[in-house]
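What follows is a structure written as structure tokens; I'll ask about it next.
The other protein chains are all here in position, but one chain of the complex has been omitted.
Entry: chain A
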Amino acid sequence: MVRYLLSRCGQSLVLLFLVSLIGFMVLNLAPGGPLSQFALTPGMTKEALDRIAEQMGLNRPLPIQYLDWLWHLIRGDWGVSYRDGRPVLEVIGSHLFATLLLMGTATFFAVLIGASVGIKGALAQGSAFDTTTTVAAMIALSIPTFWFGLVAIYVFSLWLGWLPAGNMYTVGDGSVGDYARHLILPSMVLALVEVAVWSRYMRAATLEVISQDFVRTAKAKGLPPRRVVMKHIVGNALVPMITLAGLQLPTLLGGALVTETVFTWPGMGRLFLDSLGYNDYPVVMGLLMFSAILVLIGNLAADLLAASIDPRIRLD
């Protein structure tokens, strides 16, 4: 087990290194750069731009810039944002809560509803409920989030006036109720798509278990149907869901680009888009490393969890 963990960590480090190298190259080899946004500033001159570039160290050869960045990262220094001069980790940290709140709420409801719908649909395969939810899931998956978000704002904020049109809270209020009211629309929009995803996976996993021999055996030896469903079918169908949950971890913290934009939610997705737009390389690189680490941790955790739950899976 320890050997397994060590080898996984070793692999992860190599992967992280490759991710950072490729990310850095792609960012820096793209023409333009962090200073082009100042070009149209009235009175800006080539001379001033060159001076600022030198002060920021942008005119050094790329390999030197990369090694410098990597050396700092190894020592725990993630760099400083070009936009507001704050340390990268602090910038990322200041957006984490917003994303966790939104994604956590949305995922909680999505898993709860999605899994129930998926199981119920699978147990009554071909029924009206199954057909309806399958079609509904397909529709939900096909609706562009941007459009759906705007429609939700028009209906619930502009037209009915029930809910705020965006933002995480009212400045000057910020009570729990205020947060909750602001959470409803964006988490509903996000959950809709996720419910569809989770119900589809859960349905497929359940169907696979239902056709297994041990289920037939359980039924044959006269176990009550409720027990067959809960213990034998659902219990086994949940195992692949753990892997799915592991894959969802980066999404949970990575934020939702579109939903956060439409609902002016100050989360990680917005941070990523804004940092890209401003060519804030240290933050973009920081986010890249952050999500790469999350992907690796999520996968590792899912593998370990699956192995500890399912005795058929062995890690070595």
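Just so it is clear, a residue touches a chain if its C-beta (ideal position, glycine included) is under 8 Å from a C-beta of that chain, and two chains touch if they have at least 3 such contacts; residues count from 1.
Here, contacts and distances are computed from a predicted model.
The chain not displayed here is annotated in its UniProt record as "Peptide ABC transporter substrate-binding protein", chosen from "1,2-phenylacetyl-CoA epoxidase subunit B", "Acyl carrier protein", "Peptide ABC transporter substrate-binding protein" or "ABC transmembrane type-1 domain-containing protein".
Among A:Ile153, A:Leu249 or A:Ala292, the one in contact with the hidden chain is A:Ile153. Contact with the omitted chain, checked across A:Gly118, A:Pro240, A:Gly254 or A:Gly267, is made by A:Gly267.
When the whole complex is considered, the residue among A:Pro31, A:Pro63, A:Gly126 or A:Pro224 that touches the unshown chain is A:Pro31. For the chain missing from the display, the contacting residue among A:Pro164, A:Pro250 or A:Gly298 is A:Pro164, taking the whole complex into account. The missing chain lies against chain A, touching residues 30-33, 35-49, 52, 55-56, 80-81, 83-86, 91, 94-95, 98, 150, 153-154, 157-158, 164-168, 171-172, 261-264, 266-267, 270-271, 273-274, 279.
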